[in-house]
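Structure record follows, encoded as structure tokens.
The complex appears here minus one protein chain, its other protein chains still in place.
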Amino acid sequence: MVLDEIAAVWINYNLTERTIEHLWIFSIALIAAIIVGVLIGLLIYRRRRYAPPVFSSLNAIETFPDIALLVLLIPLVGIGTVPTIIACVLYSILPIARNTYTGLISVSPELLEVGRAMGLSERFILLKVRFPLAFPMIAGGIRIAIVFTMGIVTLGGIFGAGGLGAPLQTGINLIRPDIIFVAGIWVGILAVILDGIAGGIEASLKRRFGSW
Amino acid sequence: MVSDLLLTPIIQHIVLAYTALLVSIALGIPLAILALYSRNLQTFVMTSANLMQAVPTLAVVAIVVPLIGIGFWPAIVAIILRALLPIIRNTWIGLSSVDPAIIASAEGLGLSEWEIIRYVRLPNAYPAIFAGVKFAAILANSVAILTAMIGSGGLGSLVFEGLAGVNMMKMLSGALPAIGIALFLDASFSWMERRMVPRSGQSELE
Partner (left out) sequence: MTKRFGETVAVDRISLDIIGGELLILIGGSGSGKTTTLRMINRLIEPDEGTIAINGIDIRTIDGIVLRKNIGYVIQQIGLFPHMTIRENIGLLPTIEGWSREEIDSRVTELLTLVHLPPDQFMDRYPKELSGGQQQRVGLARALVMNPPLLLMDEPFGALDPLLRRQLQDEFIGIKEDIGKTIVFVTHDINEAFRLGDRIAIMHEGGIVQLGTPRDLILNPADKMVSDLVGSDRLFEHIASLTVSDMMVPASSIISGEMPVQSAIEVMVQSGSTVAVVRDRAASFFVAQLPTLLQRRDEVKTVLEATDPPFFLSMDASLLSALEEMKAASASFGLVMEDGEPAGLLLPDDLISRLV
């Protein structure tokens, strides 16, 4: 029975614990990426002239092969969860920061004109007008970051970070189709679900905050 | 000496990544064109492209093993599975985002379906296709390291051997050339992009 085989792999390779571990690393990495990404987007918004150099460096990091980036981190922080999280954040800053920045600066000029004409302060306009209107954009950036993060957390499994990448590595090394299928399809489903949820949130933010 | 040791993996890496990239281009662009004319194919291609985009690369590489085994060709397949998606997606978006009025007027001029694709849709899609290929090239460069896990050889082998033997130099000798290739690719694609800009998006009919 297929179900028995799945159950056997699931139990023998502790996939429940692995999944929890995986999602735990994922969540920490994503939250860190959101905080750092939004902050960088905001800082660049305040100091526009830093936008080109910051974005081109982030862009360069983005082109690095993920494994090469993990290798570069070994001399600095070794292997395991920490470098995995750092790599996730490094890759995810660009989409989040870029979308935050774009969202903040692309508020339509007449809204800003009216806001100023009403006597709203710049600070108020930033927090209560620009930010909410940038939400759909920021959510779009986070959605991209979710895909990146999911991919790198899985990859982290071969650099000692645990999670669902670890059983996949075992499966490949032992050439064990059962492990590969169960762990591979499971992590694929998780990724698609998370992406789907993010897509749903993004769409509803667009409906709620999007311009007409 | 060192350069000799590195040369073979670099060449293997480039052959691996760019064979896969070329096949992806050769498959992806026609598929996107076909998707224009079949609603079912379009739904299928776009949905699976979107879903697959989310799946972690390691899972894709792993699942290739039980299906077609290990070695160079399974690695190529794994890379194609990744690189195909951005190409199909971008090509389709570029092809289908032509102003319907322009299509209508081209039909009015008596252009055939194929001529409309050749002279109207494709020129409109060039910038998007180019961006898709750029993305796919960088992705292929990245996945080609990981495929060393399934016996593709190349720079990834140095990384994984280094990782197993806790040999930092060996790992870096795999990672650094790969980063170099990535930066070179990015820079040269950007350079080509800038040169293309004045002509991009202009229909040859005008």
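By letter and in written order, the chains are A and B; residue numbering begins at 1 in each of them.
Following the convention adopted for this analysis, a residue touches a chain if its C-beta (ideal position, glycine included) is under 8 Å from a C-beta of that chain, and two chains touch if they have at least 3 such contacts.
None of the values given here were measured: they were computed from a predicted structure.
Participant: Write out, one label after another, the shown chains that touch the chain missing from the document.
Facilitator: Hidden chain contacts in the full assembly come out as A.
Participant: In the full complex, which of A:Trp10, A:Trp24, A:Phe55 or A:Phe209 touches the chain missing from this view?
Facilitator: In the full complex, the listed residue that touches the missing chain is A:Phe209.
Participant: Taking the full complex into account, find the residue in A:Pro132, A:Gly160, A:Pro177 or A:Gly199 that is in contact with the omitted chain.
Facilitator: A:Pro132
Participant: Any idea which of A:Leu111, A:Leu126, A:Ile185 or A:Ile201 touches the chain not displayed?
Facilitator: Counting the whole complex, the residue in contact with the absent chain is A:Leu111.
Participant: Need a quick check: the contact residues on subunit A for the chain that isn't drawn.
Facilitator: On the subunit A side, contact with the omitted chain comes from 108, 110-111, 113-121, 124, 129, 132-133, 208-212.
By definition in this document, only the chains that are shown with their structure count from here on.
Participant: Using the touch definition up top, name the residues of subunit A that touch subunit B in the complex.
Facilitator: Residue list for subunit A touching subunit B: 59-60, 63-68, 71-72, 74-75, 147, 150-151, 153-155, 157-159, 165, 168-169, 171-172, 175, 177, 180-181, 183-185, 187-188, 191-192, 194-195.
Participant: Spell out the residues on subunit B that touch subunit A in their complex, using ranges where they run on.
Facilitator: 51, 53-59, 61-63, 65-66, 70, 138, 141-142, 145-146, 149-150, 156, 159, 162-163, 168, 171-172, 174-176, 178-179, 182-183, 185-186
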